[in-house]
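Every protein chain but one is kept in place in this view of the complex.
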Amino acid sequence: MSRAAAQLASFLRAALRGITASPLTSGIAIATIGVTLVLLGAFALLVANMERMLDDVGDALHVTAFLEEGLAPEAQRELASKAATVEGVASVRIVSKDEALARFRGGVGRGAALLEGLSENPLPASLEIGLADGYRSASGLARVSGSLDGLPGISDLTSGQDWVEGYLRAIALVRGIGWGLAVILALATLLIVANTIRLAVLSRRDELEILALVGASRAYVGTPFLLEGLIQGAAGGVLALLLLYAVFRLVLPGFEFGLELVLGGVAPRFFTASEAALLLAAGSGLGLFGAAAALASESRP
Amino acid sequence: MSRAAAQLASFLRAALRGITASPLTSGIAIATIGVTLVLLGAFALLVANMERMLDDVGDALHVTAFLEEGLAPEAQRELASKAATVEGVASVRIVSKDEALARFRGGVGRGAALLEGLSENPLPASLEIGLADGYRSASGLARVSGSLDGLPGISDLTSGQDWVEGYLRAIALVRGIGWGLAVILALATLLIVANTIRLAVLSRRDELEILALVGASRAYVGTPFLLEGLIQGAAGGVLALLLLYAVFRLVLPGFEFGLELVLGGVAPRFFTASEAALLLAAGSGLGLFGAAAALASESRP
Amino acid sequence: MKLGPSRFLGRRRPREYAGGGRKAAVQLYHVSKSYTAGHYALRDVSLEFGRGEFVFLTGPSGAGKTSLLKLIFAAERPSEGQIVVLGRNAPRLGPAATPPLRRRIGVVFQDFKLLPRRTVEENVALALEVVGAPRRDNRAKVFAILKQLGLQHRRFHHPLSLSGGEQQRVAIARALVNEPEILLADEPTGNLDPELTVEIMDLIAQTSTRGTTVIVATHDYGIVNRYAKRCVRLEGGRVVEDAPAHGATP
Partner (left out) sequence: MKLGPSRFLGRRRPREYAGGGRKAAVQLYHVSKSYTAGHYALRDVSLEFGRGEFVFLTGPSGAGKTSLLKLIFAAERPSEGQIVVLGRNAPRLGPAATPPLRRRIGVVFQDFKLLPRRTVEENVALALEVVGAPRRDNRAKVFAILKQLGLQHRRFHHPLSLSGGEQQRVAIARALVNEPEILLADEPTGNLDPELTVEIMDLIAQTSTRGTTVIVATHDYGIVNRYAKRCVRLEGGRVVEDAPAHGATP
């Protein structure tokens, strides 16, 4: 056991020597990995925060059921509780005629003061029906609307469905593009990091050859190189995390107001500890992979 | 002149030999450059198309000026032409009381049929005032509103300005984030490409040294290396363009419907010839820069 | 019936090198080596080197001396023929079995093959580390061999800052430090002055008296004559002379 530890220590020493012996090559490799992971990390953060915002928008989605004129408040309440039992309904809120008028006025602006002269409030009372998680889609919306349509006392359901459908699709697309780009970026990162490590290792192929000629086993030759890749990848990951955190802490607060508008009041969040660990692991794994690929393309008996 | 051409030809031959002599290293370098430029190019396309969509949204932005009750159609037209002369106003459209009611009904849905019983149309006529290019911002909007406020016959201006302001800021932020990310990506590309070329060149530093010892001038040693970087960069650029075009032609049409929603009916466009040339030039320039940096870090008398 | 002849051929082969060889360190049977089609670096070479034997390998430039040494420590495979090294069929060894064989063989390469990023000490220690020997013991051994070669004051230098002769001595130290069963030395004194050449050849000769099989490729007939050992002469890839040792060491 202590012998294995000694062996590992000597491999580590060899790996560190490899890194420090050509500081320029190593520095370039680490910087490249760091920059690539910054890109990936920044994008992951953007998508994650966008997801949360989209969830918020989803919360705001609802079906409006206009009630028949002259329905008593008690009957309205009864209808509301009935609607709440419909599959796919998460919440029901009663909007009275007065509340509807007040909202209308707010929407049309001061010009709506002209409505003051009306003897009667022309707007109907309605139910604002929130959708359950699985139903925040065009098809879910249609299903819920269908179920509600039969209830007595409901005169009409929002026909804004076309628009909602489009809106939901757009959101799905934005989400799709976001994740699609993230996947492409991840693949690109993989390629770039692995290749950078490969280039760094390739520049030392004569060393590999000499070691083999002196009778070094594959493990003896390969382990320090793999460790070197791992260390460079991890160093790139740390660099990326530090950069991202610095930007998050120092730069973002300046855009607080704008961010609130884009994220809709959702406070932007940084990586959780496990996500940060994942980024580090990704860097290390990529470094390892690149070194292994370089080694494989060089190995001879 | 023919001697210079012969010299250039021999430099080119040396550069190509350098590339083909280590196909793995060159291949890796070209692939890395290609992937990085694909990222940059894809993002540039996204931002460019988004810009066009935002322009479209900007076109839809307008100020609504509610007119005093009982203003004769002739007076309305006069007011409209007066409003059109105000600085920052691009277009003026008269919305009559009837049209306003029709729109309102459309907005509230079938439930609005309840309004039918009304003896009088409670909604005011208005002017829909489009903004000129430089005025599609919160401050521009306020300036135009201020100028219009004094005109006789106008009872009120849209107080939805708060919302518009927020909306415009959000758009500015999206635009800002888009360009910010593009700049970061461009810088990352610069670093990655330049570093990749550097690594590829560093692996041949002994060759540089030997050439210098044999009495080669700096130009003789350096030119083929610079050409090599240039060629690799250009090859990466071509690779990126081909990949992007393939995605644009083969993959995007599948998402046509979704795209229309996001881009608001604007057909997505590919690079213009000069933009494509710019991408190529960027690749070549980066390759050249990387090679020059590598050379500088190696050069001795 | 048609399969007969080839079957016989198949059987005949193992017999050809099955017996003997207990005391032989290296056996070559009808070995040929061709790097490029139509041109042979070695042609039908059959040789046997016993354990503890000291052999000079001579011949003009391009005769195939280095090629022969490369075949013995499995850096190249023969185009034809069989090679048995320390009882193992060298060219047939897989990637896992080759390193252990190489660790029993010390090689002084014609172009030294030192690691430029490691110090002299580390380069020499490499041969020990590769075997997995504990670090502590290594230092003493490395120091001892460097001292014998007059390099102890250079042990923390890097190979590129050494003179040609110093580099050559580091290569010799690396080959000797492990007390290998076979020592292959390719032109080991080409960069050394006559006094040093004698000193170092004496050192190499010593190892052979301790049981190491030593094969030295050289152009220096001065030392060939001085030691009066067995001398194999190659020319154009063929063995043209195999003169046995003729007398005691000087």
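For reference, chains read A, B and C in written order, and residue numbers begin at 1 within each chain.
The rule we apply is simple: a residue touches a chain if its C-beta (ideal position, glycine included) is under 8 Å from a C-beta of that chain, and two chains touch if they have at least 3 such contacts.
Since this is a predicted model, take the numbers as computed values, not measurements.
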| item | value |
| --- | --- |
| Which displayed chains the hidden chain touches across the whole complex | B, C |
| Options C:79, C:191 or C:206, residue touching the unrepresented chain | C:191 |
| Positions on subunit B where the hidden chain makes contact | 3, 6-7, 10, 17-18, 21-22, 207, 210-218, 220, 299-301 |
| Touching residues (missing chain, whole complex) on subunit C | 35-36, 58-62, 65-67, 110-111, 161, 163-166, 168-169, 186-187, 190-197, 219, 221-222 |
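Here, only the chains that are shown with their structure count from here on.
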| item | value |
| --- | --- |
| Core chain by centroid distance, with centroids computed from Cα atoms only | A |
| Distance between the centres, which are taken as Cα means, of subunit C and subunit A, whole angstrom | 62 |
| For subunit B paired with subunit C, centre-to-centre distance based on mean C-alpha positions, whole Å | 67 |
| Averaged-CA centre spacing for the pair subunit B and subunit A, given as whole angstrom | 23 |
